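Yeah, one chain of the complex is gone here, protein chain that is, but the others are all in their spots.
Right after this comes chain A.
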Amino acid sequence: MKLTKFLMGAAMGLALASPAFADVKFGSLYPISGPLALLGEESARGLELAVDEVNAAGGIKGEKIVLERGDAVDNNQATGEARRLISLVGVKAIFGTYSSARVIAASQVSELAGVPYFELGAVADEVTGRGLTYLFRTNPTAANMGKDSIEMLANAIAPGLGKDPKDLKIGIIYEDSSYGTSVAGHQDANAKANGLNVVLKSGYPANTVDMSSLVLELREKGVDVVLQTSYQNDSVLFLQQSNEAGYKPLAIIGGGGGYSMQPTADAVGHDVIEGVYDVDFTQFEVNHDATPGLDKFVEAYKAKYGTDPRSGHSLNNYVGAKVVLEALNAGEGFEPDQIVAAVKAIDVADGTTAAGYGVKFGENNQNERASMMGMQWQDGKLVTVYPESAAVTDMRFGK
């Protein structure tokens, strides 16, 4: 009796362990409701498209990928959903998360459980700065954003304006959560390292309904170049209120979701946003020679969701997910250490992915080849203008 039970159990165990016709489950953990839902959903779509593409090509190691969705609506729920995905659903790895705060919370759960976590979109330093073993990040970070925005200012914008970058007065404003704060910190450090003159550095809460006093302060201090790291409402508010106060700095360089989105431009007016710069993930108006596979991605996106991609978040999540999934296909299997070994072997060169940047995990499992690009709003469209190899058109100076 006991023996038959044991044998049956063993047989079932074998059946379950057998790879043929089985699915491999991965977690998709993004904020898909609540205040971060817009870009969370946009990011999740990138992962879905990568999975669709890999599945259509036969899956990984002969198995079909099934994505199990989790909703990281706030930090508590992010950890709760990570726990559910790992212990109830039994996912082999988690992909996510768009929001830095959410991944920082959720990855503590996955790290303890020894489940690999691939971050494809969150930018805060602390995500990979904590020395976790099972957390990898493919996307560019706050450090890239800070460095790339100051470089674009010093190397391209200031010369274009006919100014010595050291003569420009720089104002750094940022929403005061960990995202804006870390980007602003890197901008400040890079500006100082380049001998630039930062005259104001000020944070504000992202859910503010009035930025007029900040605009007045910038104007009083004669700030020539404003660097803003922001979400959407505060980007709209700042651009509208500076325009209405008659404050026209020589350049505004935005960073992050708010500045890269078409609804932002539509809300503030195309004439108001004309000439505004933006440093962010790779967007769509980019030199396609530098981003092979981008056209295919946009086609797949339109076919599945019926609209154009709403921001570059989907693209960057797609690129990161695809590189990781392809590495898993080439790897040994889906045990945590096999996954880690497989992704540590990744060596994808710059200029060969749809986002332009390559992938190679360096210190702290951060993709050391990740970088951002510089864009400018021209005639109501966000076009890539920096670096030159990826630019589709020249920068426009003077309004």
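Everything that follows uses one rule, which is that a contact is a pair of C-beta atoms (placed from the backbone, for glycine too) under 8 Å apart; a residue touches a chain by one contact, two chains touch by 3 or more; residues count from 1.
Keep in mind that, in the parts below, contacts and distances are computed from a predicted model.
One chain of the complex is hidden; its UniProt record names it "Branched-chain amino acid transport system permease protein", one of "Probable septum site-determining protein MinC", "Protocatechuate 3,4-dioxygenase subunit alpha", "Branched-chain amino acid transport system permease protein" or "Adenosine 5'-phosphosulfate reductase". Residue A:D266 is the one among A:D23, A:D266 or A:D308 that touches the chain not shown.
Within the set A:I86, A:M145 or A:I173, the residue that contacts the chain not displayed is A:I173. Considering A:E244, A:D271, A:D295 or A:E368, the position touching the chain not shown turns out to be A:E244 (whole complex).
Within the entire complex, the positions of chain A that touch the omitted partner chain are 33-35, 37-39, 41, 173, 176, 202-205, 207-214, 216-217, 220, 232-233, 236-237, 240, 244-246, 263-264, 266-267, 310.
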